[in-house]
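Just passing along the structure, written as structure tokens.
For this depiction, one protein chain was excluded, whereas all remaining protein chains were kept in their positions.
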Amino acid sequence: MRVLSVSRWLRGAVRAPSGGPGSPQVPQPGRREREVTVDVLDHLEHLALVDFRDSEGVERLQKAIQFADQLHEVNTDGVEPMDSVLEDRCLYLREDDVTEGNCTKELLKNAKEKVEEYFVAPPGNIPLPKLEE
Amino acid sequence: MAAAARGCGGVWCRVWQCGAGGSAPRGQCSVAGSARSAAVPAGKSGLAPWVPVVGLEIHAQISSNSKLFSGSQVQFAAPPNSVVSFFDASLPGTLPVINRRCVEAAVMTGLALNCSINKRSLFDRKHYFYADLPAGYQITQQRVPIAVNGTLSYSLCTDNKMSQMVTKTVRIKQIQLEQDSGKSLHDDTRSQTLVDLNRAGVGLMEVVMEPDMCCGEEAAAAVRELQLILQTLGSSHAVMAEGQLRVDANVSVHHPGEPYGVRTEVKNINSIRFLAKAVDHEIQRQIEELENGGTVLNETRAFDSKLGCTVPMRDKEGKQDYRFMPEPNLPPLILYDTKSLPANMNHQQVVNIDWIHERLPDLPSVKRAKLVEQYGILPEHSFTLLNEDGLTEFFENVVKHTQMKPKKVIGWILNDLLSYLNQHSLTVKESPVSSSILADLLNLLERKEISSTAAKQVLVELWKGEGKTPLEIVKEKKLELIQDQEALEQICQAVIDGQENEVIMMVEGSLCSTAVCGTKKGVKMVFFFSPVDWHLSCRASIGAVKLLLSDYQPFLLLSYFTKCFCRN
């Protein structure tokens, strides 16, 4: 019967191979394992100004990279990267009119610290201390 | 090697050598073939010459009403945080919307610099943390900027007299649109930084000049020309003092035939004069460093105008990685030309490159050529005219209202007017002598109603800005040329009868000063010929008498005085 046939090929459909997305990761044999060293983590933390100053951080990142490595299974020869689905559209141009601004009070309202009409930051960009092992 | 050669037109405009004492004198400017032979200083064999390489990154603030991606106003020196929109302050959820005028300004500039305009350009995010960058990233054009591969021609004088100019070109790598950052004011006493976002989001054009230059003078000249072009186009006011034009220099040195050296970036240059200084100093510093066995670090240095040298900027904690990423909130910027323009397109959404090209004003180089052709002035004069804001208009106005030939007018403009303005740090607009007044004065001179010396005296009076006309001053000071022959003779006699020891008679020449010196019985006589009126003043005590006589009667006078002196 027609009804059954449809469900049959749904049930017997080709399953995605194991090791696909969602299942625990096993590094592919022969693939160079990307080492997340303390240096790399330190570099990232300085660039991103978030920290994960523990082994959990390294592990997390390592897992994330391993997960992302699956991308290399896909053959993308001759494929152009896609920035956005709107890549064939053109940017909307605005007329050169002054339509915003003049809202100093509103802007400063949400700032936790301010001095007169300025936002306030601590002094300079003093580099964060290096991450120890 | 080719690049180095190109930068100096196949010729090193300067060959840099380090003197024996360590504190190096500046290199000598040599021309053409002699450069190489002059390269190695005697007595210091083994010291190879250095080739400096200078590239520039110039940020020009776009002249527009509102900012690049938001509708807040572009206003210099507004009260803090008063011209800041929600987007400029990076409030979450706000999105960029591009300002059409900024796009047009970039296209104009690209066309003026002979660039290829990319009809499809993209925007990217450049990430770094700083108090004056609220979003933590700047929107710029890193992958595909709006214009690429242009050239800029500029001129240098090869000597101090401005009598020989040589034209050079520098390649323009690209022009990109990007956001300006806010301003942070460091308050060290209270250990805090005040942040004003008024400038955050203002449109910038970054113009990247390839390292085709080789010294501070070239860099300065190139920037000056760019500045003029931008001001002519109106795409940027380009006033360095107001931060509308900012220049960073990339400097390195290497030996001829060897690969380029490590380069440093020099920032914090506030004027064109300082640019030349900063670049030259950095070149010198690098040469010294290398010759003393040191290395040049790939670092950023700031120019300290007080010390006249570059100092390392605060170390940016190791490597910086801007993690460029496409700006997902801005689809590609599409520009059209007449060919590619689709029918029925909303005009407001179209930037037509051809349309802009047709309406470009005359660029400085064209203006200068026209001035030379139209008025018969020298090329170097045309440079000075364009270099000074408003001077060309002034000059042309005077020419329009006077019978004096432009070739003569230019002298008054460049020598008298300009030097006075410079002495008193005034702009042309601030000149107490207007073009019409100067024209009146020159007319008096041209009609031989006064002499040139008298004219200069009138000018001195006019500078006071008391509102008197040239004619009034002439009458007041009795500077009129005496036409009456008899009166002339009487005055001469009076002088001679005074039995002075020294009689100096000056009759100024029209084309040049011709000094005729002679002595007759201990009396020195100096004759200068000119079609200017004469002025008589006696200084009995010193015994010098000046007589200015018109050249209407040169022979008469000569014969007269010959008679006089023969008598004596």
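In this document, chain identifiers A and B correspond to the written order of the chains, with residue numbering beginning at 1 in each.
Just so we're on the same page, contacts are C-beta pairs under 8 Å (C-beta built on N, C-alpha and C of every residue); 3 or more make two chains touch, one makes a residue touch a chain.
As a convention for this text, contacts and distances are computed from a predicted model.
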Protein name, per the UniProt record, of whichever chain is missing from view ("SKP1-like protein", "Putative F-box domain-containing protein", "Glutamyl-tRNA(Gln) amidotransferase subunit A, mitochondrial" or "Small ribosomal subunit protein uS7 domain-containing protein"): "Glutamyl-tRNA(Gln) amidotransferase subunit A, mitochondrial"
Option touching the unshown chain, where B:P49, B:P96, B:G216 or B:G261 are the choices: B:P96
Chain not shown: contacting residue from B:R323, B:K370 or B:R447: B:R323
Residue ranges of chain A at the interface with the undisplayed chain: 2-3, 6-7, 9-11, 13-16, 18, 20-23, 40, 43-45, 47-52, 57, 60-61, 63-65, 67-68, 70-74, 76, 79-86, 89, 91-92, 94, 103, 106-107, 109-113, 119, 121-128
Residues from chain B at the interface with the omitted partner, ascending: 86, 89-98, 125, 127, 129-131, 134-137, 193, 195, 321, 323-325, 328-331, 349
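Everything that follows uses one rule, which is that only the chains that are shown with their structure count from here on.
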Rounded Å distance between chain A and chain B, as computed from the means of their C-alpha atoms: 48
Residues of chain B defined as touching chain A within the complex: 64-66, 70-73, 79-87, 89, 97-103, 122, 127, 129-131, 184-186, 188, 191-197, 314-319, 321, 323, 326, 328, 330-334, 348-349, 351
Complex contacts: residues of chain A adjacent to chain B: 43, 46-47, 49, 83-84, 86-87, 89-104, 107-108, 115-125, 127-128
